[in-house]
Structures are given as structure tokens and as C-alpha cells.
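A single protein chain has been removed from this complex, and every other one stays in its place.
Chain nomenclature is as follows: A, B and C, assigned in order of appearance, with residue numbering initiated at 1 for each chain independently.
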Amino acid sequence: MTQRLAPRWLEAETFDCRDAFVETLVALASEDPRIVGVVNDSVGSSKLDAFRTAFPDRLVNVGIAEQDMVGMAAGLAGGGRIPFVSGAACFLTARAMEQIKVDAAYSRNNLKLCGMSPGVAYGELGPTHHSIEDVAWLRALDQLVVVVPADPVETAAAIRWAAAYEGPVFVRVSRTPVPQVHPADHTFTPGRATVLHEGDDVTLVSNGTVLWRALAAAEQLAAEGIGARVLSMASVSPLDTAAVVQAARETGALVTAEESVPRGGLGGAVAEAVVAHHPVPVRMLGVDAFAPTGSAGYLLDRYGMSPEGIARAARELLHRRRS
Amino acid sequence: MTQRLAPRWLEAETFDCRDAFVETLVALASEDPRIVGVVNDSVGSSKLDAFRTAFPDRLVNVGIAEQDMVGMAAGLAGGGRIPFVSGAACFLTARAMEQIKVDAAYSRNNLKLCGMSPGVAYGELGPTHHSIEDVAWLRALDQLVVVVPADPVETAAAIRWAAAYEGPVFVRVSRTPVPQVHPADHTFTPGRATVLHEGDDVTLVSNGTVLWRALAAAEQLAAEGIGARVLSMASVSPLDTAAVVQAARETGALVTAEESVPRGGLGGAVAEAVVAHHPVPVRMLGVDAFAPTGSAGYLLDRYGMSPEGIARAARELLHRRRS
Amino acid sequence: MPSTLSHAHLTLTRAPRPPAGAPRDEVVAQLRETARQIRLQDLALVHFAGAGHIGGDFSAVDVLTVLYGAVLDVAPDRVDDPERDRFVLSKGHVAGSYYVTLAAYGFLPVEQLATFLKPLSTLGGHPNRLHVPGVEASTGPLGHGLPIAVGQALAARLDSSPRQTYVLTGDGEMQEGSNWEAMMSASHYGLDNLTVVVDRNGLQQGASTEASMDLAPLADKARAFGFAVSEVDGHDHGALLDLLGSRERPGGRPRFVIAHTHKGHPISFMSDQVAWHHKVPDADQYATARAELDALAPAAGGAL
Partner (left out) sequence: MPSTLSHAHLTLTRAPRPPAGAPRDEVVAQLRETARQIRLQDLALVHFAGAGHIGGDFSAVDVLTVLYGAVLDVAPDRVDDPERDRFVLSKGHVAGSYYVTLAAYGFLPVEQLATFLKPLSTLGGHPNRLHVPGVEASTGPLGHGLPIAVGQALAARLDSSPRQTYVLTGDGEMQEGSNWEAMMSASHYGLDNLTVVVDRNGLQQGASTEASMDLAPLADKARAFGFAVSEVDGHDHGALLDLLGSRERPGGRPRFVIAHTHKGHPISFMSDQVAWHHKVPDADQYATARAELDALAPAAGGAL
């Protein structure tokens, strides 16, 4: 699937974004004593060992109990702490959905919800451990900022921003290896997208572990003379509606690609912005069903999100528009 | 707000859909001994007293424990029963989201999840008791049929269909009084919409307690010479994509109106279908934020879904398209 | 349709907190009278709003009054003081009696009570921490308050602060698993700065707890989850004051207080009647209930 990748993607060093997450959190916590970690027996799976070593008293393990995890974190916030709640995205979101709705979003407690290994990152562990719905679920909630960073730089930026922001945030943190796609000085701003690749024929909107794949697709398309704009859209809620509308206006067609269910997810968000302001064709790629057994990489390819798959979707969309 | 309503809406008899729900369930249960009710201290709020009187041994109260409610229902299904799980939509969905994902959708257990008093039906009890996210949340789940009936006829039809269908279903059942909008012989088919009012200038897509308001809006628009097609879309997932695309093609603009968050909800579903097949402008109405204190009717009006509000949205959309 | 609440129905006056060192009898008498006033005012709120949860309101009023009147280290001018005590009303459906209690102790202007459940009022059917001064947690869905309170108590522990956390839950509410997760956490972390009070009125929404989903033996459950358990008459202001007011703490263990109460107490036709979970008194019932509460006024020589 990757034979047409430009060498820089094939040779790129890849990163586990949990490392950037923890490194950033430790640095922030050294400066701000209010920061605490809250986990559900998930120190290892969140790679929080360094945090625990540095701040043994500021890592609260609630055991395997996700409702209590978010509820207690709300109480810690009420006591002036800034809790970073860190557990597998699938259980954090589905098991504590009502606490996220009421104790985080509605109550606007200062909670930072860090969904580890979202999407299909758990690969062969299967759909019970996949978290393909979290983006759609949490985007439906008023007041909550939903962030899907694409690489270690953006993960660190999102965590730094979240610590400084006074309010509830959900950030996905993936274990799936990704190359660095953003410049080292990249910052996170809610509701602000970044153009990572210029083009006027079609736009690829992506984030998370799929963004590098979209960039690789854009390079393939460029080689064929198709100018694909790549919009890096870590901020799913609020969405950068202006950037989407501008892309619709200037490129006339969009492909979205995400490691989640596009129904209501990034794809849905883009579709809603487009029909509200400048209707153009949108093709939504994502993991739209309970996946069969396979690794994360295998599944992303299978659901049409190999670089080649994304490029093909763009080509088909352009072809349909022309015909 | 309702001064321009045609007399038939002002004078119409209104119904609490829970009555049709229970009446239908009792009738079905008399014929099929596999049917059981499962509640979370919600016999009264689900109006299930008649069911309990008729089948005292077949009404399982799990207490105030929603995770257990859905899990036990899955076990009852594994024992050959057809459980109708009935509790306030807000708690049923948010509190048992992971059980709905895993035990209902992923496992395809034969569960009928009946979300009572969804949307803003609980009025002054506030956003903790509102269930404006359920449609977006459950639509994100693979395998689950999501139904939002509009009146007693459609509620009964959906419950009858759900009992006969072998698989997981979510049905909203509202307490908010609504007039009958469907003919007495109306049936429910997943993925099938019904045209309730003909028109070629604009389409109003709606369901649930908002549908009669959309019909009233269409009558207002008709009086002004604007032909508004009204699509009754109880089946949110699967969606009747063909009907939406046909409406987009034939009327060129759509307004969606629903008692839920349109982000990812009915509005989102329509937006996704439209951009995939025939991009046209869509205006999405719904309860898109945590609502202030107020009754259900007050809040629906406030969020732009009085008949006049819906008509206004349609007019604005047409105006924008023409300019 | 009841007419709307007018100024004449705002009978509540602000209750002074008893000065430190006041004799116990005086304090208890004052708490008893304040509780009676709170019930009178809450009754009017529910009657005129045409909605509310008067059964659970009235079973909780005495605990609320003792907490706000003599136990909690809180005050209207210190709602943001990090060192205030924390109180979480987990049974958020009794917002009516809670708002009245907050008004009695000066957290809300009494006039604001007239907006209860009105369009755009900040006094909605469940307390909202962003809109109501003194409210620590937005509640309503059962099973939220106890985990939050455990977090509050743990925060105090992390701060090495002596501040205390109290939480009031329903008994039916203890069927929620989230509460048992929180119970386990509280004892795991040895939070002896936490007091859980259960409003043990034996009724939930549709029936008795026993018939709905039996909680018994509740004390054994709490003990097995590591709590120091005590039981008390939840309408006895003196007993509540002695128990809740005591700053003695069982070493390393959180406290679990089973407050035996009656839903709808002390109204003859409401007490222990499940229907009054959220029934609204009509004009006759309103008058009767008022008369029964009036008869309990100190001047009338009555007692709750």
C-alpha cells in the first residue's frame, strides 16, 4: 500500500504520542502544583510512570472505576486542582459518559480528559477496546473542547494549552506510531486549523494518526498534477468553520479522513459546516463499523486510509465532479 | 408564536406517546411470552403500570442502576427473552453507554432500548435530565437502529417493529404532548422516510415532537406560496438517504428540525447524506446547547422550532439561495 | 393551575447562625424552628411552581438545616474561600428545600426564591454550581455527588487542610454502582475528613427501597467498604448536631451516617407515602400542610 510513498514518509522517524504527553505533563506539573494525574489502573497504558516517579502524591489511582474517576476528578477540581484524567479512550468516554456530560461539560469543571489509545489503536484487542465513537460522542456535548492531535508536537501543544485553559477539554493521545508533521513551534488554538500542504483542486481534512497519511496522499496527488490542500484539524470542537468554508470555496471538494466513525465525527462536522455555508461534495473516510481483528495500521488501510486509499478517494471525487 | 397556526393544529387533540408505548407493549406481551420489561425505578415515569399489572413477573426492576439494567437485559436476551429496557433517555444512554455499545450494538443482543422523555421533555428539571445528545451518540454506533417517532401511531408502529426485529434498537418515547400526524395505518420501516406534505421549493426534515411543528410551518409557507416538502424521518439510523437525496435534487434546500443536538444528530445525518450525493444548502435547527430553565414547549420555541421559527428558517434559506 | 407565588408567600426570614459557645438547647431550638420555616417556604415554592420533590425535600430538611445552621464552616461571603468546608447535595432532586436552606442562611436573597422553576430562572429543578452561590456540584442524576465529594476530600488531604467534606445521598441512590466505587476509594485513601449522610427514608421514586432493590443490610455494606458507621434519627436536630457537629474523626476511616427519616415528614398525609415523591399539593393540601406546620411553631408549643 505504501509503495508510492515519498521517501520522507518511508524513512521518517515515528513517535508514540504518549511520550510527548507525559513529558509535557511532567514539565507543566513541576511549574504548577495544582496539576494532578487521575488514572484507572492505567499508569502503564498511559505511560505515566515518569509522572508517578516525579510526583508520587499527585497521581491518584481510582482503580478500575471510570465513573468514579471522572467524578473524583471533578471533586479535585472543586478543591482547586487541575486533574488530568488519563485512561483508555474507550472506557473513559463510554463508561463515564454521564460524568463527562454533567461533571465536565455542563458543570464546566476544570477537567482535562485524556483519552489514551483511541480509535483502533488497540488493534487486535478488538472493538470493545476500540474507541471509534468518542469524537462523535463528545462533539455532541456543549461546552467541551475536543482535540485530536496528530503528532508529538501537537500533542504537547494541546496539553500545554489545556493546562492553561480554564474549562473542560478532551484530548486524544495515541500509541500508534506517527511521524512528526507539524513544525516544532506549532501551537494549539481551539477552532483554528492549519494548512500543511497547499493546493486548489481538492482539500483533505484530517487529524490524529491519519494526518500523515493524508499528507502522503497529497504528495502522491501532487505527482499526478492534482493540487490537494491538507487541513490539519486537531480542534474538532470548536471546528474551524472559516477554514473549511474557504477550502470549499477555493477547492470545491473535500475528503475527510479520521481514525473514528465519520458519522458525527470530523467528517460529520465538516459536512455540517459545508452545507451551512458553501455546499460542495465531501467524501468521508473513517472507521465506520465494528472492525474485524487486525492491527491499527492494517485496519486504517482496510478502511481506505492508506495514503493510496485517501488519494484514490480524492481522485474519484474529482472525477465525479468533472463528469 | 402560534398565531398563524392553521386551526387543525390549534384544535388538535394531543397525546402522550408513552400511552401508545405501553398499550402496544401490553398487547405484544400478551401474544409473546418472551417479552419482559426492564426498568430502573422507572415504572411510573415510563407509564408501565398497566404492564406491571398485566405481567407482574415480567417486569424486572433493577433499582437505580443503569449499567446493570442494560447488562441484565443482555443476559435476559441470552436466556431467550425480548427485553424492553425503559428508563429516562438521559440516564439510559449516558449512564449505560458502554453497555449499549458492547452488550447491545457490538454483541447484537436482542435488546429494545426505550428512551423515555428524551430531548428537553423534562423541561424545568434542566440539562442534567435533558437528553439532547442521545441521537448523535447512538447514531455513531454501528449495528444499532435509532428511531425517533413523532406521534402515538408511529410510536406504536416502531414498538411493534422492534419486537419483531431480531437485534438491538433504540426508540425514543416522549411525554411531550403531540398531535397525531401519521395516518392510523402508518407502519415503521427502518431506513424509510415518509412524505407528509408535498412541495418543491424547500424540504423540512423532522421527526419526534418537532414534526408537527414542521408540518404547521409547511402550512404557513404554503399560504405564502412556498411549497415545503415535509419528510418524516423517524429512522435516523439507518437514514433514508435516497429520500434525502431526492429532496435535495427536487427542492434544492433543506431545513432539519429536531429535539436534539443537530451536531451529529438528524441534522448531521442529513448534512452527511447531502454532501455525499447532492450538495445543497441545509439549515439545521435543534437544541444545540445546555438549555436554560423552561418547559419543553418554551425551549423548543426558544431554539427556533416554533412553527413560525421553522418557517422563518426556510424562508431565510430560500432567500439566501436566491440572492 | 395554582396561581403564582407572590411576595406574601415569601415567609422565610434569614436564620442567624448560632454564636460559638451558645448553649446546646438554644442551638437545637433555633435549628428546629429554622427547619420548620424552611419547610413552610418550600411547601409554598412547590405548590405555586406546580412541581418539585416535596417528599424528599422534607426528609432532608433537618439534615440540611443542621449542616448549614451549625456544622459546615461556610458563609455567604466566603463561597470562594479555598478553606471552606464542602457540602455536596447528591440527591439533587430536592433542589427546592436546598435553595430555601441556602436562602435561610444568606447565600441567596429570599426574593429570588420566587423565581423557582420559572423560565430562565437560575433556580431550576436541580442545583447548578455555576449559577447558585454555595452550590459545590451540579447534581440531579443520582450517583454523582459521592464520587465528587470523595474528590473534594482527597483534595483537602493533598492540601493537608483540615477542611471537611459532607455529602447527602438518597437511600435509593445507593443502588448506583458509581457510589460503591466512590465508597471503595474513600476508604482506600483513608479519608476521615469525609462524612456521607444517607437520607434513609426507605422510599425511592416508585416504591420502597426494599421492594425496588433491597439495600439491607446497609450498615454492613458500608462497614465492609471500610466506613465508620453510625445511625441517627434524621429528624432529631439535637442528635444530628451532636453527631455531625462533632469534629472527632475515626482514625483513617470515612464516616457513614444513616439518617433514619420519613419522606414528607412531618405532614400527616405525606409522611412515608411514596406518591409524595413528586406529587404537588393542591390548594386544600397546601392549606392543611401549612396548618400542620403552623401548629408546630414554638409559640404553639409544638415540636417537629
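FYI, contacts are C-beta pairs under 8 Å (C-beta built on N, C-alpha and C of every residue); 3 or more make two chains touch, one makes a residue touch a chain.
Note that this is a predicted model, so its numbers are computed, not measured.
Q: Please provide the labels of all shown chains that the missing chain touches.
A: Those shown chains that the absent chain touches are A, B, C.
Q: If the hidden chain were put back, which of A:A27, A:V43 or A:A276 would touch it?
A: Going through A:A27, A:V43 or A:A276 one by one, A:V43 is the residue touching the chain not shown.
Q: For the full complex, which residue in B:L5, B:V62 or B:M233 touches the chain that was left out?
A: Residue touching the absent chain, from the options given: B:V62.
Q: For the chain left off this view, which of B:A74, B:A88, B:A163 or B:I310 is in contact with it?
A: Touches the omitted chain: B:A74.
Q: Give the residue, chosen from B:F21, B:F51, B:Y106 or B:W137, that touches the chain omitted from the document.
A: Per the contact definition at the top, the residue touching the missing chain is B:Y106.
Q: Quick one: say which of C:F58, C:Y166 or C:W180 touches the chain that got left out.
A: The one listed residue touching the chain not shown is C:W180.
Q: List the residues of chain B that touch the chain left out of this view.
A: These residues of chain B touch the chain that is not shown: 36, 57-58, 60, 62-63, 65, 67-68, 70-81, 98-99, 102-103, 106-108.
Q: Using the document's contact rule, name the residues of chain A that touch the chain not shown here.
A: Those residues of chain A that touch the unshown chain are 41-45, 61-65, 67-68, 90-91, 94-95, 122, 124-126, 128-129, 292-295, 298.
Q: What is the set of chain C residues that contact the non-displayed chain in the whole complex?
A: 175-181, 184-185, 187-188, 213-215, 217, 220-221, 223-226
As a convention for this text, only the chains that are shown with their structure count from here on.
Q: Compute per-chain Cα centres, compare each with the mean of all protein Cα atoms, and return the closest chain.
A: Per-chain C-alpha centroids compared to the overall one single out B.
Q: Between chain A and chain C, what is the gap in Å from one C-alpha centre to the other?
A: Computed from C-alpha means, the inter-chain centre distance equals 42 Å.
Q: In angstrom, rounded to a whole number, how far apart do the mean CA points of chain B and chain C lie?
A: Averaging C-alpha atoms per chain gives centres 36 Å apart.
Q: Can you check how far apart chain A and chain B are, centre to centre, with Cα atoms defining each centre and the answer in Å?
A: 30
Q: Give me the residues of chain A that touch two or more other chains.
A: Residues 98, 102, 106 of chain A touch two or more partner chains.
Q: Please set out, as single numbers or ranges, the residues of chain C touching at least two other chains.
A: Correct list: 128, 138-141, 143, 177.
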